[in-house]
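Note that one protein chain is taken out, while the other chains of the complex remain in position.
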Amino acid sequence: MRSIINYLKEIIFGVWSLLKGMKVTGSYFFRPGTIVTQKYPSNRKDLVMFDRFKGEVVMPHNEKNEHKCTGCGICELNCPNGTIEIISKTIITEDGKKKKAIDKHIYRLSMCTFCALCVKTCPSNALAFSQKFEHAVFNRALLIKTLNKPGSQLMKGVE
Amino acid sequence: MDKIQLGEFIKSLASDLEIKEGKQYLEVTVPPSMLYQLARQLREKEEAQFDFLFCLSGVDYGSDLGVVYHLRSTIYDHVVVLKTRTSDREHPQLDSVADIWLTANFHEREVFDLLGIKFKNHPDLRRLFLDNSWGFPLRKDYVDDINIVYK
Amino acid sequence: MEEKEIITTPDEEQEYVINMGPQHPSTHGVLRLLVSLKGEKVKSIQPHVGYIHSGIEKMCESITYPQIIHLTDRMDYISAHINNEAVCLNVEKALEIDIPDRIKVIRTIMSELTRLQSHQLWWACFGMDLGGLTCFFYGLRDREKILDIFEETCGGRMIVSYNCPGGLMYDIHPNFQKRVKDFIKYFRKILPEYDQLLTGNVIFHERSRGIGKLTKEDAISFGVTGPTGRASGFSCDVRKHEPYSAYDRVQFKEILHTEGDTFARYIARIDEMWESMNIIEQLIDNIPEGPFAVKMKPVIKLPEGEYYQRVETARGELGVYIISDGNKNPYRVKFRSPNFSNLSVLNHIASGFKIADLVAIGGSLDLIIPDIDR
Amino acid sequence: MLPDIVALTTSPSLSVPWWKVVYDFSSLTEWIDASLHNYMSPFWTTITEMLIIGVLILLFYAVIGLFLVYAERKVCAFMQNRLGPNRVGPFGIFQTIADLFKLLFKELIPIKNADGFLFNLAPFIVIIASFMAIAAIPFAKGLHAIDLNIGVLYVMAVSAMGVIGVLLAGWSSNNKYSLIGAMRSGAQIVSYELSVGLSIITIIILAGSMQLSVIVEAQRDGWFIFKGHIPAFIAFIVFLISSTAETNRGPFDLAEAESELTAGYHTEYSGIKFAFFFLAEYINMFIVASIAATVFLGGWMPFHVGHWVGFNYIMDFIPPFIWYIGKTFFVIFLMMWFKWTFPRLRIDQLLTLEWKYLLPINLVNVLIMAFIVLMGWHF
Partner (left out) sequence: MNNEWLILFFLVGAIFVGVVLIFSGIVAPKSTNPQKFDPYECGIPTEGVTWLQFNVGYYLFAILFLVFDVETVLVFPWAVVMKETGMAAFIEIIIFFFILGLGLLYAWKKHALIWE
């Protein structure tokens, strides 16, 4: 007799536990307001990434096309993967001195692991992260970027 | 037991061990011939009961190849580090402790795979990560012209 | 069409070997299990790993200590922050640097958030392994909220790289405390839903109770740590036994169960989620003021010697063993990864059960393959 | 030449409201039959009718299949806090049609060493089985392709034939996952066929006939689920569970258990061949839901409450086809709800559930129902 009661109990508790689960999914079904999906490409305009989001390394230029990179090579040293390559040149400043400056700051996005060591160790804060996250390209060569814009100059006062 | 007592206890198990009080743990250097015996005693002796082998690492010391065993007792919470090294780089061979601590089975396979140390009496000594055509990458003299870029 | 030969030898003579993985929905990551079957029953399992062996230990030998951090992110990518912390703690211990309380507290909060999101992901995947696909979406939905917190403060969602030797990369975001508190409030309401959906479910009970039993002795001998080990009664919580960061100043229970079956492993993780929330709540309101990083030398050189640091990741005990020869690069780095030992126990506990149980057991071990392969 | 449902329908008279006449499809079909007879010989009439009905049912079949796939995706998405398909057409309603075209233009991969003949035969069997089953279902009064006197038994038998297709698919694929999936499926259908039969028997006792039109007609004054007290309700639950299992749907989707056997018996099927299995699964779901709606929920009979004349009058106003579709979709929704809530059972638990729970409950249930009928306690 006891086994029969246990048998019935088992069934009732089993069904009850199943109903509890169905309550959860059912309640979400009738509450479409809780849906979290974003319609990605169509919400591009209001999709704002966080300030600190590590999209890719960029070199901010001001409106006079000046950057802060002195070409010291600390970022290249600190990068664990050899993502950054600095090609420097020698320029003659206004007061006639010879000075080292960057020719090209090459950044290979395909190798970057976003460890932020380059940005953090840069002594002149020349590098920063942009919030761009759509990096898909059809040609890998496009992932090798030159960070300094053509014709850009070192910002005054940055040594 | 604290480090000193533990050191004395281990000394009583076997002579001519090099026992050093490291910064963190007691470090015992064992010749390869005594390793298995000592390990078994450490596992089974009532006072020691090192039942948890929490790390087993193979190290290339340049001239020698060695294995470091980090042992802990879950009952007394004391730790000892066993070190053993063999100078034979061509056919390094050590005793397996896989029957004392079951976790050593995989760890020794890893060491065999990456450093080429063979373990005697290991139940299933095959390469774990790499296939047989590879060398032993964790050795300091490992050269791989294709996959490593030297600057 | 040529005639095919159908071999009908008795199954005792011929093994029915089936490959699960590397491309299989239930082996998260590229784990390959060579399963010998007898009917539906599993006779033995041979794990084959190494499909994504990346040689992190070898790579570490040629880079500096701050650079190691980003590699550890990629080992156990679900609890990346805790991996970072292990290396940083080891380096700081070797250099004998005093870490300000602020850093410790923030690290602890971040670690617990990492643990929470790891367990959420595990819950999601475990539910999916058992065939309850809805669990997957609920788990990931809630995990996204933590990842948003990470993203705001660290800039990365999974691969945070937030620690560096001597402190943190940046200070916490001004919104951090509010967001974490909001999340805890939200998740305290959601977690009982998890229970209703899966924990209390009779089908789930049938699927997990008594499946894949692991005794305490075997757990210790196999070096099975983390919630998996604690479900077998192996008290192995590094946070309790060797407190690091701010774990010595918070009250929390070490979750111990004795059954050692799949259900115990499940419950242990669910309970850990509650405990993590408790820990965060104790700390979030009183983060001390102070710097977020200690000024370090530009080139970090560890004094000659050997250093070992254990931390409790979401999956168990992670050990970082550094041998230094005094240079800026470590001489040898060994990561004692929890998943490596946890995987080795699979054959022991899953043989004799059915294929469906193998999936459940594999899910309950919560394996992350890059951590095994390293 | 149409089925003799005509005999059951009352001739339209003035006392019957006009919509009842319109909703009675038998007069329409009769009219078509009669007018066809005017133009051609009986043989050609039959052929024409066959063509019309064949094409109509085929269209219905395809539309229902596509709609159910869409519905499933939307339902599961809403349960999982997602939006579901939302790109192709408004609310993504053309998503499944797009998918259909995609599958149609995908490569059919012949698997090495597979048993080619059986491999290709399997989709035929699953589709034919479901197609033959759908033919016998009464959609509305007079909207009925075949009205067999053993209707229920026929639908059960034919829809269970699909498992042969599943077995063949698994066996012929030369794939271990498929083979295990097929074996599981065999064991599963073998067991759950019983419960389906017994739970229907419970209702047949009440109805006193196996003819589907008669069963529906017998529910004019109340659906069997209400008429038969608790045993009918229990039979309904058992039928739901076992028919879910019989259609290989979650939580009983062991034959295609994704996390264990990748895709089970249809692992090796690609393109449109896979689509056939997919379609058959949904049509099977529709068939069992139709049976549940017909046998337990009164088919196309509207919902009436005792003496609420006004209420009943409004209920009558809703076309019977809508009633039928509504009930069927309610049952389908329940089955989807099951699938997206519960974890999957293990094969031995599946059999335990059948043999140790459903079968004994069913046997007792049949006896109780027989007793109730004997005592005349039913409504």
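First chain written, first letter: the chains are A, B, C and D, and each begins at residue 1.
Here is the rule we go by: a residue touches a chain if its C-beta (ideal position, glycine included) is under 8 Å from a C-beta of that chain, and two chains touch if they have at least 3 such contacts.
It should be emphasised that the depicted structure is a prediction, and the values quoted were computed from it without experimental measurement.
Note that the absent chain touches C, D when the full complex is taken as a whole.
Checked against the full complex, the candidates D:Val69, D:Leu83, D:Ala135 or D:Leu212 give a single residue touching the omitted chain, namely D:Ala135.
Between the chain not shown and the residues C:Gly39, C:Gly326 or C:Gly352, the one that touches is C:Gly39.
Contact with the omitted chain, checked across D:Ala34, D:Ile322 or D:Leu374, is made by D:Leu374.
Across the entire complex, the residue among D:Pro85, D:Pro138 or D:Gly197 in touch with the chain not shown is D:Gly197. If you put the missing chain back, the residues of chain C touching it would be 4, 6-11, 14-24, 32, 34, 38-40. One chain of the complex is left out; on chain D, the residues touching it are 1, 3-4, 50, 53-54, 57-58, 104-114, 120, 123-124, 127-128, 131-132, 135, 145-149, 153, 171, 173-177, 179-180, 183-184, 186-187, 190-191, 193-194, 197-198, 201-202, 204-206, 208-210, 262, 267-268, 271-273, 276, 347-348, 351-352, 355-356, 359-360, 363, 366-367, 370-371, 373-374.
Keep this in mind: only the chains that are shown with their structure count from here on.
Listed here as common contacts of chain A and chain C: D.
Here C-D and A-D were compared by C-beta pairs in contact; the pair with more is C-D. In terms of their C-alpha centroids, the spacing between chain A and chain B amounts to 41 Å. For the pair chain A and chain D, the distance between mean C-alpha positions equals 51 Å. Centres computed as Cα averages put chain B at a distance of 25 Å from chain C.
Contacts with at least two other chains are made by residues 18, 21, 24-25, 36 of chain A. In chain C, the positions touching at least two other chains are 134, 141, 197-198, 201, 203.
The touch graph of the protein chains shown belongs to none of the named shapes. Of all residues in chain C, those touching chain B in their complex are 49-50, 53, 55, 57-58, 218, 220-225, 234-236, 241, 305-308, 310, 317, 319, 321, 323, 332, 334, 336, 340-341, 343-344, 348, 373. Within the complex, the chain B residues that touch chain C are 22-25, 27, 51-55, 57, 59-60, 68, 70, 74, 77, 81, 101-103, 105-107, 110, 114, 128-130, 137-138, 142. Residue ranges of chain D in contact with chain A, taken from their complex: 75, 77-83, 86, 337-338, 340-342, 357, 361.
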